[in-house]
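Every protein chain but one is kept in place in this view of the complex.
Chain lettering (A and B) follows the sequence in which the chains are written, and residue indices restart at 1 in each chain.
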Amino acid sequence: MNEIAIKVDQVSKIFGGLTAVNQVNLEIPQKTIYSIIGPNGAGKTTLFNCISGFYVPEKGKILYFGQEIQGLSTDLIASVGISRTYQNIRLFSNLTALENIMIGLHPKFRSNWVDAIVHSPRYLREDKETKQEAIRLLNFVGLAGYGDYLAFNLPYGVQRRLEIGRALANQPRILLLDEPTAGMNMQETQSTTEFIKKLRDDLGITIILIEHDMQVVMGISDRISVLDYGTKIAEGNAAEVQSNPKVIEAYLGPGGAALAEKFQKQRRSNVKSH
Amino acid sequence: MNRQEFQKFSQHGLVFAIIMIFLVLVDFQTMFATVISKILGTNVLRGGLPEVQYMVIFLVLYSLWMGWFISRKEENKSRRIIMTLVASLTAGVVVGLFGLILNSLIQSGTDVRRYLAALSPESMKLFLLNLDGLGPLALLGVFTVSGLLGGVLSIILQSPSVGKWPKTIKTGISSTWQKFTGSLPPFIRKNAKYLAYLVLGIVIIVLPTRWGSYNNFVTGLVGLYIILGIGLNIIVGLSGQLVLGFAAFFAMGAYSMALLNAPLPHGLMWGFWPALLVGVLMAVVAAILLGLPMMRLRGDYLAIVTLGFGEIIRILLKSDLLSDFSGGPRGIQDIKGPTIFGLPFNNDVQFTYLIIAGVILAIFVYNRLENSRTGRAWLAIKEDAIAARATGINVQRNKLLALCIGAAFAGLAGAFFAARNQFTGPNDHTLMVSINILSIVIVGGMNSIPGIILGAFTLKGLPEILREMENYRLLVFGGLLVFMMIARPEGLWPAKRPQLEKKIKPDTRDGDTPGKGDKNE
Partner (left out) sequence: MQSKETSTPQIKRSKLPKQIRQGFGIIVLLLILWRLYLVFGVEQEYTVDIWARLLISGLVIGGVYSLIAIGYTLVYGILRMINFAHGEVMMVGTFAGYLVLEATKSITVPTPDNSLLSFSNAYPIISVILAFAIGMLIAATTGYFLEKIAYRPLRKAPRLIPLISAIGASIFLQNFAQLLFSPQTRDYVNPDIISRGAGWTMMINDSKVILPYTGVLTFVLSILLMIGLYTMIKKTKLGKAMRSVAMDKQTAALMGIDVNVIISRTFIISGALAGAAGVMWGLHNGLVYYFVGFLPGIKAFTAAVMGGIGNIPGAMLGGMLLGLMESLGPTALGISYQLKDVISFVILIVILIFRPNGILGEALSEEKV
């Protein structure tokens, strides 16, 4: 069994009277792709915001390799190795693609403003490294040649890739992807899925994924949790989750499980009759 | 042409007529005619009026512009003519009616200057082209004819054969330029950049000694505002914090210099350089004191707090509370200049050198910072503070850093300013100063050094040179700001993002750097 990369322990987040995340427990092993699914408004993004430090949960703990990180500032959490992307892309849109990645490299280096003014040896070394590393990452996410475009001029799919590239820049150990294939066509979705797999297999990054495209989720997830109204209602691998009646009900409404079974039977009989 | 269109066109004319009437109410037309007269070689005595032909030229130019402006977007030529005719006729009639009113005022001998200060009988007469009763008719004629002419002119200028002219001229110039550079020896071609710097350097060294103290005074002022503009640009342009009280930091520098290097009120006389250092440090301290509690505020809140801070500093300096310490409203006089290697720096020429050195330092520091790790962090914060935080940037610390460095520049400029004028008082540090600096940055082009230099020359240099406009300076300045923001919001010389991907050497691009398994594409 892998080490636990992120442990979410009884976390609750309350906005006014609304409990957006309600006593959720998750254990996410290292080097896995872990998906969080659920209907709209189930509290998935809120949970991401708690992990990446935008929100401080009212109750519970979040452990990153055994260390508590809830309540830490976002920049600190990012610099220890938890990177993320956003549901609606948040690039630095008036900067070039390459600069976006260079900004992502920020926590990796130490040179400060004095170094920059006097061009100290540390600055010169780090500056060279920054540029080369940025170019390497640009190639890695498949955006060679796009480097000098302003980010807002890039096509949608490329912007998503770039956002992942920026998130990868500080060599994260955990990557939170918020709907990475939203708005993509089949082909783009396919290549993004492959890419995410590669991140896990080649770079050994733990990936936590929010996704609505069930084909993507079922195809690449090592483990899946289902949230509904802020509560975790199911956990398991793809097959387990798919057959869980609670999950089906959450998606299709009360009585959904029976409905789904009926449809499945129908489909089976259709297949047989063919 | 139907009635609606007729109404629309005459409305266009009406707008221009109303603008004209407002201009006359503040006697703008006389100033403009004076400027035209000066350009054409006839100087007008101070307080005197220009000759009548220059007023005619002004009116003709105005209505030509009107005709061109109204019709420039219409495709159909005949419609264009009708359009300008209707509009110019309307404008002419309205201005003519206004002229009738003016004429009756002159005839009846009422002095309206108690309420409308600018309307002197002489300038009204001049506006009526010294024709008295026929004046309104003449105005109608001038507006209609030259308005129509403007419309015709716009047709000619936009016709395909003429429309190519700018392009032809452009390519002509660039090809000649290429021929010229091609004929140069290779040594010069290779080192063109350095040679250009050399020429610039010689100009900078020679010019101040040649062109008299007034020009040096103006250059020095522009230079100070360039330093201030660069400082504020670090805060507003790079890190995206709207600061409206930048003059407070300027005051810190100026007053440190004044208190430490003037005989009164304390008689400290530390010398210029230590005082300069203290001035910069004091500005930074002020920035920290302001920044620490306020760094978390949203943009507009920060704007009003910094504005308030600027006012607090100014009011404190002016108040009786500190008058023993800082001279109160009278300010501090006899501030001593620096000495370098025993040579005293007292006149404008020497100060110009000093300020130019300051400008070069500021540009140098700015350039190094902008394209560094710190500079990128600032830009990221400006673009999206939340995403910046999530990429591991400490937003508050970096914002505070930007504020401090910007303030340090202001402190430097303030110290120079006080020593150069040998005087500083609370009125040198008003809100208007802060607004001027902000305007320089935005009108010139944010994050663009050439833009800021250009902005400082346009907004501080030009008004100093165009003395005729003295009274109208701020009016024109305000109007220009609005116009610039509408017509060219990116500034006179907009910044470009660096194109890095091309520049980085190809051998590093596909290098198999170890670490991550890079088997992609």
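Note that a contact is a pair of C-beta atoms (placed from the backbone, for glycine too) under 8 Å apart; a residue touches a chain by one contact, two chains touch by 3 or more.
What you see is a predicted model; the values in this text were computed from it and never measured.
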Quiz item: Among B:Leu379, B:Ile442 or B:Leu492, which one is in touch with the chain left out?
Solution: B:Ile442
Quiz item: Any idea which of B:Gly48, B:Pro263 or B:Gly299 touches the chain not displayed?
Solution: B:Gly299
Quiz item: Of B:Lys318, B:Arg373, B:His429 or B:Lys460, which one is in contact with the hidden chain?
Solution: B:Lys318
Quiz item: Can you name the residues of chain B that touch the chain not displayed here?
Solution: 22, 25-28, 115-118, 236, 242, 292-301, 303-305, 307-309, 311-312, 315-316, 318-321, 386, 396, 431, 435, 438-439, 442-443, 446, 471-472, 474-475, 477-486, 489
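As a working rule, only the chains that are shown with their structure count from here on.
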Quiz prompt | Distance from chain B to chain A - Cα centre to Cα centre, in angstrom | solution = 47
Practice problem: Mind listing the chain A positions that touch chain B in their complex? | Solution: 52-54, 73-76, 78-79, 83-84, 86, 90-96, 98-99, 102-104, 106-107, 109, 111-113, 115-117, 119, 123, 126-127, 130-136, 138-142, 144-145, 147-148, 150, 166-167, 169-170, 198, 202-203
Quiz prompt | Contacting residues of chain B [partner chain A, same complex] | solution = 365, 368-369, 372-377, 379-380, 383-384, 386-395, 401, 405, 497-502, 504, 508-511, 513, 516-521
